[in-house]
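Chains shown are a subset, placed as in the full complex.
Letters A and B mark the chains in the order given here, with residues in each chain numbered from 1 onward.
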Amino acid sequence: SELRLLVDMLHENGMVSEEQYGRLLAELEQNQQQSAKEKQEIAEKLELATQPPEVEVTTKGGLRVRTTDGEFETRLRGRLMIDAADYMGKPEMGDGTNIRRARLAWTGRMYKDWGFQLDYDFADGGKLRDSFVSYLGFEDTRLRMGLMEIPFQLQYRSSSSNSQLIERSLLGAFGGDRYIGVMADTKKQHWTAAAGLFGETATRQNPIVDEGWGVGARFTVAPINNEKDRLLHFGIASMYRNVEDVGVIEFSDEPEARVAGNNIVDTGDIDNTKSFTRYGLEWAMIRGRLSAQSEYVLTTVDRNNAENLQFSGWHFQTGFFLTDDSLNYERGDFGSPSPNKRLGDGGIGAWELTLRYSSLDLNDKLIDGGEIQNITYGVNWYPVPMLRFSANYIDVLNVTGGDNHGKEQRIFLVRSQWAF
Amino acid sequence: SELRLLVDMLHENGMVSEEQYGRLLAELEQNQQQSAKEKQEIAEKLELATQPPEVEVTTKGGLRVRTTDGEFETRLRGRLMIDAADYMGKPEMGDGTNIRRARLAWTGRMYKDWGFQLDYDFADGGKLRDSFVSYLGFEDTRLRMGLMEIPFQLQYRSSSSNSQLIERSLLGAFGGDRYIGVMADTKKQHWTAAAGLFGETATRQNPIVDEGWGVGARFTVAPINNEKDRLLHFGIASMYRNVEDVGVIEFSDEPEARVAGNNIVDTGDIDNTKSFTRYGLEWAMIRGRLSAQSEYVLTTVDRNNAENLQFSGWHFQTGFFLTDDSLNYERGDFGSPSPNKRLGDGGIGAWELTLRYSSLDLNDKLIDGGEIQNITYGVNWYPVPMLRFSANYIDVLNVTGGDNHGKEQRIFLVRSQWAF
């Protein structure tokens, strides 16, 4: 130190005596030790005070708590959809309001490699949704056991919160089933694959008759998926379901609004049914603000002592953002659009115009379920992420056959939604 | 520094040579820089270590997580009410126990200006409660869209957890409705206003018939509301509800206890109903330990090809704290009493004696629903905030008309409750 240098110089120059020099050196030594000790203490306390916490808590609508070592995580997620509909024309359906979904999901990770989920929809009396245990120890691949949606149809693989129009298309007659089973899925940037074996639904069924079972698989490729706003996606899927012991199956759908709770086409009970098989084709693209997607589904019914049946449907839908936003493709499905400029932060949120043509044919041989075409016009407003307001006008172009033959319904449907 | 001063002096006095002086100054300079650097490092680490966390987690029964920038907040709130009742006299009703409410509410804030809520009551099969999206960007004013209680009756505007007697009064026949709609409310220290437009309840109704709709508004003033324990409150409210397509309405009530689940007065279905309108007057005061409140409601029913009807009721209730506590008025409703001296902290909690007289007349023209008066005596104990034990004795003074004409029931009702 500079003091030591001075003391040495003064000693050298004979300004301090030997005895004084000795005392000065001893004092210097002692004080240096003391000072080093103090510095050390401060450094230790600082290290303690600045180390990252063991647990990280974040909230952005939902709640996420995770250990910083990545071993454990727990998240609360929710979703509320509030609908109102005005049904015009025939068939008569009741105007009104409805809580379409009110969901609370608890999901997380245990000991790094294991996942859990419990998801419940409180709307209309309450129903369990995807609830399972999963193994996450493989890269990009997940094994799940529990209650899950089958891997079928792009519009069902994307969350209901992210549906481009308020409700999914008439192909809902052939999708959205949830069963208890086991499933493996792999999600890569340019392809995804999923396959599973499924038993029955989450509730106790008929106590005497064996429940149905089935298998299903879906494969998608995305040759273009390099940038956020450029996508080309193709997919194929198939599922088989054995319902031999139950013996009955029914296909039906509401007219792309679910407030009244009335079907517009409906096969009624198809008896003597052994099994049914569905085949699905899907295509989607994003180019900047523009997106489009289309799906086709063929369902065949295999029966005992009765004619086999075939039903089919398809839809084409497109959307265009008025603001500088685009759809958010994840691996094999669509995520939630996140406005580039939030309302209240210099922007007006994201605005999207949407359009869909749907066609569904539930007529075959002696089954007169009805054939329907409709076109739906829509607008979506996302003022901030996680919040959405939508309006749809559904124009039923034609119903051929079935109870509602020749009727042309029009529906005005609005939804307010938060989801995270 | 003092060392520099000494070195300069010694140099000045000729005690150190020019060369030594130069070396000393260089060493001094270097060490000063080193020392300043160390101090700077410590200061930076301290700044890092002492800065407030980005997320603040608090628990007081419930759970609250909020970002310290005020952008996001998420809260879990709950409520459990455990009832037991002994019904004496006529009509016969079943003694027993009941979980009256078991509620979990998830509420919060997103991007500062938007709010969300999902509230569910798990009791008796499960029902959705106030669940909505809200806009909070205006000062003291809130816009909501979703499932909400109509703005009618002081006793329903105050949470069931804070009801002075265990159950609300017989005016329950004319209140407590929840519908899906939009509502704006403003809450100031000396007045509140709320108005909304409402559709139907949260579940799907009759799929053919249009659901009902209505409007409602409430206005309150509190000319005295300066100190915690001085209040004078007046309010008026009205609501109109169109039920033309459903065509039927019914008014009924249980005898201020809801364990047996039996009505004591009941109009039965009133058919040919086009609409009904309710008018409400309310008054309340607090002066230290004493509080009182009274409400009057008139309901008119407008019918097709049938006589219009009028029903009405009123109640007066008062409470007096034996301990040094008082009711907690918020803006336009009553909050939860918080004992000044907690049990286990030098106090005995808060003790309150309560009394209510209620009268309800459901007789008019050909409708013979019954007219009833009852008086209810009660005691409330709040050992600590968020916890409440109550006992009520309900004495039905008189039933005139209806199925229970001339019967005089008495009920002993107790409740244990936590709510936060």
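Following the convention adopted for this analysis, contacts are C-beta pairs under 8 Å (C-beta built on N, C-alpha and C of every residue); 3 or more make two chains touch, one makes a residue touch a chain.
Here the structure is a predicted model, which is why all the values come from computation and not from measurement.
Visitor: 2 identical chains shown; how many in the complete assembly?
Guide: So the full homo-oligomer, as given in this file, consists of 3 copies.
What we mean here is this: only the chains that are shown with their structure count from here on.
Visitor: Taking only the C-alpha atoms, how many degrees of rotation bring subunit A onto subunit B, rounded to the nearest 5?
Guide: A turn of 120 degrees brings the C-alpha atoms of subunit A onto subunit B.
Visitor: Which whole number of Å gives the spacing of the CA centres of subunit A and subunit B?
Guide: 33
Visitor: Give the list of subunit A residues in touch with subunit B in this complex.
Guide: 1-3, 5-6, 9-10, 13, 15, 39, 42, 46, 49-50, 57-63, 76, 78, 80, 82, 84, 92-99, 102, 104, 122-126, 259-262, 342-345, 383-387, 416-418, 420
Visitor: Across the complex, what residues on subunit B touch subunit A?
Guide: 3, 6-7, 10, 15-17, 20, 23-24, 27-28, 31, 38, 42, 45-46, 48-50, 55, 57, 65-67, 72-74, 106, 108, 110-114, 116, 118, 120, 125-126, 128, 131-133, 137, 145-147, 179-181, 199-211, 245
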